[in-house]
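So the structure is just underneath, and the comments pick up after that.
As you look at this complex, bear in mind that one protein chain is not there, while each of the others sits in place.
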């Protein structure tokens, strides 16, 4: 089933590459995120899927549309050939693939991630924190300060972005009058 | 006031639904936040009869089952059209005047039309609906329909 | 037997995706994206039952809400975005 979904995602990506209308790209990007979240659920990573669905399909669609509001809806055709960009992308992709070769095998019980701190989280977190969900206990209790700082940063930047966009829009309306 | 209470109750029910844990602290936190949200809604003045129409909840119990049966019937018709090799469609736009007087009634009527497959409300203004139908008979069936009468009864005395 | 439903939903997903890829208008794509959202929501619930962990529905609820939010964002943008304003339209939502 994961294979089927991944194939569909590849098809969506090719459609996005061929598409010059940026709205269509945003819409297809939303579809891509939904498929990705479903794959993550099939891989049993429900919390990551939740994030993917809300950030990928919800938030980034809205943000991209907000960005499109300030630009044009059609992608301009490239003046020169993007060879350097292509080379950089291929190099980065190759480096990532090379890095993935060093990873432990899928669901290997001896992998480092399963031997250090995870057993303690899994076994002791309900006793130590009283939070029913393990992921929540890690995020909100063991890494509580980290999460607090993260939330503060995200909130501040979000408020800043909204303030900036607001002003821009109002001044544009005034200039139109 | 009663809308505030009912909104808090709904939000609290939603909290319980998502959390699924019934410990004293968690339940208290849920109750506290639902009351807080209701207060915020009150401050933002979005808490009113239209946004939270609890006065309709009793009559909804008789209207919704009828609507469900309608949906099943028309969905079956549309499925038959889709699977028919000849694709016997005759798309039609009709304009007509709905007989509802309240906003909630009009919205209910428009949504019911859209919810039944084969007809979609394209424009819903106070005195006029523009409905697109997959077949000519289906579209014209929306004018002075059974649904219209039932929704008017459903909205009751405005 | 849940597998039957999942296969059926995957087929439906493929058809919806076909329409999203083919277009031709943006509205077709939005409609297809809406269908993809609905179907993947159902798929999610079905997967939850297949793997015997039906608690996944919280996620499905989030999907459903986001589907609506996303569709509305796209459509509001279309009514007021740079592809042309519709002057006589009054915003109701």
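Order as written gives the chain letters A, B and C; numbering starts at 1 within each chain.
Everything that follows uses one rule, which is that a residue touches a chain if its C-beta (ideal position, glycine included) is under 8 Å from a C-beta of that chain, and two chains touch if they have at least 3 such contacts.
As a working rule, contacts and distances are computed from a predicted model.
For the chain of the complex excluded from view, the name given in UniProt is "Monovalent cation/H(+) antiporter subunit G" [choices: "Pyruvate ferredoxin oxidoreductase gamma subunit", "Dihydroxyacetone kinase subunit DhaL", "Monovalent cation/H(+) antiporter subunit G" or "Biphenyl 2,3-dioxygenase alpha subunit"]. The chain not shown here is in contact, across the full complex, with B, C. Considering the complete assembly, chain C touches the hidden chain via residues 1-2, 4-5, 7-9, 11-13, 15-16, 18-19, 22, 24-25, 27-28, 30-32, 34-35, 38-39, 41-42, 45-46, 49, 54-55, 57-58, 60-61, 64-65, 67-68, 71-72, 75, 78-79, 83-84, 86, 89, 93.
One chain is missing from the display, and on chain B it is touched by residues 14, 17, 20, 71-72, 75-76, 78-79, 81-83, 87, 89-93, 110-112, 114-124, 132, 134, 136.
Keep in mind that, in the parts below, only the chains that are shown with their structure count from here on.
Separating the centre of chain B from that of chain C, both taken as means of CA atoms, is a distance of 19 Å. Averaged C-alpha coordinates give centres for chain A and chain B that are 34 Å from one another. For chain C, residues touching at least two other chains, in rising order: 58. Touching of two or more other chains is recorded for no residue of chain A. Interface of chain A with chain C (complex): residues 1, 4-5, 8, 11-12, 15, 21, 23-24, 26-28, 30-31, 34-35, 37-38, 41-42, 44, 46, 49-50, 53-54, 57-58, 61-62, 65, 68-69, 71-73. Against chain A, in their complex, chain C makes its touches with residues 6, 10, 13-14, 17, 20-21, 23, 26, 29-30, 32-33, 36-37, 40, 43-44, 47, 51, 56, 58-59, 62-63, 66-67, 69-70, 73-74, 77-78, 81-83.
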